[in-house]
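Notes for the one structure printed next.
The complex appears here without one of its protein chains, the remainder shown in place.
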Amino acid sequence: MSKTIAILTGGGDCPGLNAVIRGVVRSAVNKNGWRVLGIEDGFEGLVGEMRYRELTLDSVRGILPRGGTIIGTSNRGNPFSYPVEVNGKLELQDVSDSVIEAFRQTGAEVLIAVGGDGTLKIAHGLYEKGLPVVGVPKTIDNDLRATDVTFGYRTAVAIVTEALDRLHSTAESHHRVMVVEVMGRDAGWIALESGIAGSADAILIPEIPYSVERLCQAIDKRRQRGSRFSIVVVAEGATVVDGEKVLQKSAEENLGVERLGGIGHDVARQIGGCLDMETRVVTLGHLQRGGSPDAYDRILASRFGVKAVELIEQQKYGRMVSLRGQNVVDVELEKAISSQNLVDPAGELVQTAESLGIMVGR
Amino acid sequence: MSKTIAILTGGGDCPGLNAVIRGVVRSAVNKNGWRVLGIEDGFEGLVGEMRYRELTLDSVRGILPRGGTIIGTSNRGNPFSYPVEVNGKLELQDVSDSVIEAFRQTGAEVLIAVGGDGTLKIAHGLYEKGLPVVGVPKTIDNDLRATDVTFGYRTAVAIVTEALDRLHSTAESHHRVMVVEVMGRDAGWIALESGIAGSADAILIPEIPYSVERLCQAIDKRRQRGSRFSIVVVAEGATVVDGEKVLQKSAEENLGVERLGGIGHDVARQIGGCLDMETRVVTLGHLQRGGSPDAYDRILASRFGVKAVELIEQQKYGRMVSLRGQNVVDVELEKAISSQNLVDPAGELVQTAESLGIMVGR
Amino acid sequence: MSKTIAILTGGGDCPGLNAVIRGVVRSAVNKNGWRVLGIEDGFEGLVGEMRYRELTLDSVRGILPRGGTIIGTSNRGNPFSYPVEVNGKLELQDVSDSVIEAFRQTGAEVLIAVGGDGTLKIAHGLYEKGLPVVGVPKTIDNDLRATDVTFGYRTAVAIVTEALDRLHSTAESHHRVMVVEVMGRDAGWIALESGIAGSADAILIPEIPYSVERLCQAIDKRRQRGSRFSIVVVAEGATVVDGEKVLQKSAEENLGVERLGGIGHDVARQIGGCLDMETRVVTLGHLQRGGSPDAYDRILASRFGVKAVELIEQQKYGRMVSLRGQNVVDVELEKAISSQNLVDPAGELVQTAESLGIMVGR
Partner (left out) sequence: MSKTIAILTGGGDCPGLNAVIRGVVRSAVNKNGWRVLGIEDGFEGLVGEMRYRELTLDSVRGILPRGGTIIGTSNRGNPFSYPVEVNGKLELQDVSDSVIEAFRQTGAEVLIAVGGDGTLKIAHGLYEKGLPVVGVPKTIDNDLRATDVTFGYRTAVAIVTEALDRLHSTAESHHRVMVVEVMGRDAGWIALESGIAGSADAILIPEIPYSVERLCQAIDKRRQRGSRFSIVVVAEGATVVDGEKVLQKSAEENLGVERLGGIGHDVARQIGGCLDMETRVVTLGHLQRGGSPDAYDRILASRFGVKAVELIEQQKYGRMVSLRGQNVVDVELEKAISSQNLVDPAGELVQTAESLGIMVGR
């Protein structure tokens, strides 16, 4: 039976988005003979002047190895809270009804929403208002509990690991402490896994507050043993243990001055405050999100795209694809968005890091 | 309590062996204060003139990102069937008792054996004769059922995928069929996963015999649609469907001539026999085994190394470390070596490939 | 003044072809406002049924980092010797007049021919018959004397070097001799440069015949010093010194049997004939030609494309772009195709390799 489905990608860039799109299009067109519409720039393409185009087999040719998303993405455009100009002022309004109406006028019957927490919440809201929706989870930080892992994460870990490999030689040649700031506001997965893979000496993550004093001791101990350099990987959301003074930072705050740089620079100043060693900071930033997905992410994203089409075949709406062990399954969208996947401070991965001699927070 | 343990690596090279060794040494030395001996060249280092050396923290410095194994490996040296010269002729003898005796004279109490099927069988045999043994599974083909996945495999898939990316442009520019032969005698995992990740058009694996006629049809169909090139990934162990004539091959056999090249060349000749298209073969061979492990394999191998030491701490011998879902666990060595992990012809991964429009055998 | 120009790419695939095309199009369209036609599949697109399409700024978007050529290439289609069916038989005819006529009917005034020896000779022939032509040299083997270096070559060297890095670990772990066959029928540049960069122990090239005996001695000497592995890089066109018997090969010839594999296998058999060491062969083949050009080749190819358009601006036809030292210049097409760039057996590069302890032929 012929059908028209639509897909959008929301939130931050992530390697594998194009592989999901290709998986959806190839599976829907080749296998089922459906039409696929690509909504442009996430939910932004659904409000105001609608923007979408048909995605044919030709339009997805050659996109598997490419980063980014051919239909664009955006962090804006929440239909439940959309800025509308009223009497010259911007007001946040619920425009979801008109969005659903507009969506239907495109001829599409189902929406596949690819995105993180925010995107999936909106998708769930639209589903509750009657729109058939299927979700595909995307989180480069690996912080969604509803799936064991999702695409983009392993590529990010690989990029950070490669950067750590590069920085090792410089740290060692100059006898420096190299502080590397990586993504992870709430969850320290990228820091933890790339820290293990890239042979870090200390890993600072949100889930396990660190003591500046102990960090300096760990670095100093290495120096005493003849290793005159150290690599510290710090997640954006890392925090110090309660009660510990972070001098530099409060000094700045007293001056009412904006903090210089991110947490990486904070950590460098803390080390500079207790050890007489050269310290350098590298902030990997957007490098972690861009570029070609690795083989694993291409496969997982393709599987997710194919599975999303299968859910539509089976008319299982309000659900999200997910990886459990070796299998791609589906879970309720509602549950999917309700809890975070954080690093377990007592878990095997942290213990492994510690057994390898890496300080992980504390 | 002080202790001396020994480690050896057996069988073919595999990215991550050094990471296991480093994980064992760091964990044993740093955390437990034990000594670690490295047996050289697999079981070969245990028979005849014993060869081993102490592995200190210094000896494993910087080896995490490096391919190969610093203690060497070998496919020879089975103590239960060792070639001994008797009256000028080689005879296979069981020298396991003297090997166990020699092992004990080194002062080592436990042996960590890192290897595949063959190595683990020997390890199990020695365990049954009273030697405390812990196994670490290694199979670049991913064909051991006792662990979800093991180190080296993902790196191999990544290498093949990168090669397919390269070959795409040449195939496309020249309108050629490119046949790429990859590892996999019994199991087609590498072909299947890298074929999906590298956008192959056909994947030929041992588990699903292929029909030459259908292969040619698939390629021809692409040509009729305007895609004048195709990429065929073939595992070493791929086979044609029963009863189908493989003309070239039998012709050669009739001539009593050794087959030219591997299966990749067979497939190229088969395609050449039914389609008028230029065909080229690339055999990836040893490229798939060497070089730096990717981030995933470095982490998994490190976890395996650390876990092996934990098993020794707990005196759980005759067991093998293993990955189950997200967790590193341990399983009985005996069970571990008894069954193979093959691609399920009706499984989700094969179906995904087919939904993407890839021919997978048949 | 408005103008229409055409471009074609001929001969084997080579990283950087797309960068030349993009350089030509961007420069011609943006800077001069000209139209650019892309002839498809080299000279094949000019004979018989003409095949070409307009190349706009849009059609070259995103192609800089991609291997291959978006307009296809071919080794066939020589207008001076084209197979034409006469009375049921194929006859080679000179169809160059009708090709020039057909070319003019497209509205294009000038042809940019990108290719190697063969392509440039045809281009020169057409120029002599009155067609305004500009040449861009392409040779992945680096064997054209008329330019210091051309695009694609450095990428090939980089690919081989990366492969050698991978193979080192396997060779070392298994104590093997690894024979790596690389491109280079007439010139040994790829083998020589990648051999130096990838730390080979012996490099066999066409310009310096090698002695099997000395090769075995070199490998054996390493073994005696404790390095139980060796890496031998061999160019396709490598030859043994006069008078030396190559036993295996002649044995086969006596049997009237086709040679097994390429020169890599010959060398492996030669080593197997004089040393008791495991030997393995890797043939890099098409991997060396495909995939994304490295930064250097992207820049050089872009410069060549821009320069080709400049030559047309200046109406300097019958000439070829070329790199001399740091500068892109132009040379007479006639001279360009007359002599080869071979490795100088007494040159600095060979001497450097020898000073590093590498055996280079002999």
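Order of writing sets the labels: A, B and C. Residues in every chain begin at 1.
In the analysis below, contacts are C-beta pairs under 8 Å (C-beta built on N, C-alpha and C of every residue); 3 or more make two chains touch, one makes a residue touch a chain.
No experiment lies behind these values; they were computed from the predicted model shown.
Undergrad: For the unseen chain, which displayed partners does it touch in the full complex?
TA: A, C
Undergrad: Who touches the missing chain here, C:L55, C:V99, C:L167 or C:I196?
TA: For the chain that is not drawn, the touching residue is C:I196.
Undergrad: Out of A:R61, A:R104 or A:H286, which touches the unshown chain?
TA: For the chain that is not drawn, the touching residue is A:H286.
Undergrad: One chain isn't shown here. Among A:H124, A:H168 or A:R319, which residue touches it?
TA: A:H168
Undergrad: In the full complex, which bits of subunit A touch the chain not displayed? Write them out.
TA: Output for subunit A: 9, 12-13, 17, 41, 66-69, 72-74, 159, 163, 165-170, 172-175, 178, 257-258, 260-261, 280-283, 285-287, 289-291.
Undergrad: Could I get the residues of subunit C that touch the absent chain, sorted low to high?
TA: Touching the chain left out of view, subunit C contributes residues 22-23, 26-27, 30-31, 64-65, 148, 154, 157-158, 160-161, 165, 193-194, 196-199, 294-296, 298-299, 302-303, 306-307, 309, 324-328, 348-349, 351-352, 355-357.
Throughout what follows, only the chains that are shown with their structure count from here on.
Undergrad: When you check each chain against subunit A and subunit B, which touch both of them?
TA: Touching subunit A as well as subunit B, we find no chain at all.
Undergrad: Looking at where subunit B touches subunit C, is over half of the residue numbers used by both copies, so same, or under half, so different?
TA: same
Undergrad: Using mean C-alpha positions as chain centres, tell me how far subunit A is from subunit B in Å, no decimals.
TA: 32
Undergrad: What is the distance, in whole Å, between the centres of subunit A and subunit C, each centre taken as the mean of its C-alpha atoms?
TA: 42
Undergrad: So, what's the distance in Å between the C-alpha centres of subunit C and subunit B?
TA: A distance of 34 Å separates the two centres.
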